[in-house]
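Missing here is one protein chain; the remaining ones are kept as they sit in the complex.
And now, subunit A:
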């Protein structure tokens, strides 16, 4: 009696549905590559008539991969995969568990690739020889003695039937991993100036600010170029701090993310900070004071041997076409003085004799007995980091490996079954060999020929 099929179940288990869903998903995906998505959609929307823009937004066509329709299609596909697999799995399992005995009806003679040999050895010798030959080839052999003679059965690759299910389960695991990632993970971005530490990151897509349990400091950003001008290295030296203490330090490069606790950091971009770094040194009564100071705008420094304090007012890479310079404010009980320290003060003096008398503001030795000099002004960088937590990654990775394994099982493994029937024939014995394979008949035929040769070799024919 045929089982009553539930129409809902029948609908979800149909391969037609799978194909339709795959076509729809592919079409939506195509749309997503031609229409600007998410952040990129802004400019595009402004150029459209308002009515068209509203329709695109309402249909979620500018964020297709996160649209209701897309999620719905993916859910239907998942459901389809589950129902389809559950429906078909029992029959596959039956094939895996199928015993070799009793020999399927109608198998002999000639249901597959069959070959008959008449040999001079007696039946028992033949059986024991073939049994050991079969054991060597296939590992294990089943044997059945009947009135018609002895049957041997061996098989390999029966789990090939599982391949399809492994593929389907792997796809479900990957989808699950993506869902877990989007529910429990986050993607954020943060810009850190060199020397600065942050604890807050900006969530992607304007979803607000996220507070981290620790602080990240960018100690240094390094940018290197190849000879042809193409970028060679983007590198951020980072420190991870908890309660103001450095817990870990490391170098972050493109392709080499850093992890701290459950969060991963990626080198994503870089920028020029508004602050430049000035390398400043000074001498007192002509005696150079060590060490060189590295200062940015607003920094305050002490002048040893006096009660004066210096403040950096400005750091310029090139001011008035005269090269790098810093403007300092020196405060002392004598009062405040302000002046510029130019990197190239010697050249400037040579080109404008008497300048320092006319413009004391340009005199690096204005605050006596100190004289300042500027070694260089360095660009201060900021680093752009992507900050990610994705607990779905292990699932996706596992699903990926399973997918490849499943595809290989599906396409390149085959379930091969061999039956050998041996019975007495006069003085000697008669051997019949039949083999069946669920796929790749060409390769199987070769294997059978190979088997025949081995049998011939083991016998006197």
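Everything that follows uses one rule, which is that a residue touches a chain if its C-beta (ideal position, glycine included) is under 8 Å from a C-beta of that chain, and two chains touch if they have at least 3 such contacts; residues count from 1.
Note that in this section contacts and distances are computed from a predicted model.
*Asks:* Which of the following names does UniProt give to the chain that is not shown: "ABC-2 type transport system permease protein", "Heme export protein apocytochrome heme-lyase", "ABC transporter ATP-binding protein" or "Glycine reductase"?
*Replies:* "Heme export protein apocytochrome heme-lyase"
*Asks:* If I consider the whole complex, including the chain that's not displayed, which of A:403, A:434 or A:448 touches that chain?
*Replies:* A:403
*Asks:* Which residue, A:169, A:238, A:295 or A:388, contacts the hidden chain when the whole complex is considered?
*Replies:* A:388
*Asks:* Could you pull out which residues of subunit A are in touch with the chain that's been left out?
*Replies:* 15-16, 18-19, 22-23, 25-26, 29-30, 32-34, 37, 40, 65, 178, 187, 226-228, 230-234, 253-257, 264, 266-268, 386, 388, 390, 393, 396-397, 400, 403-404, 407-408, 411
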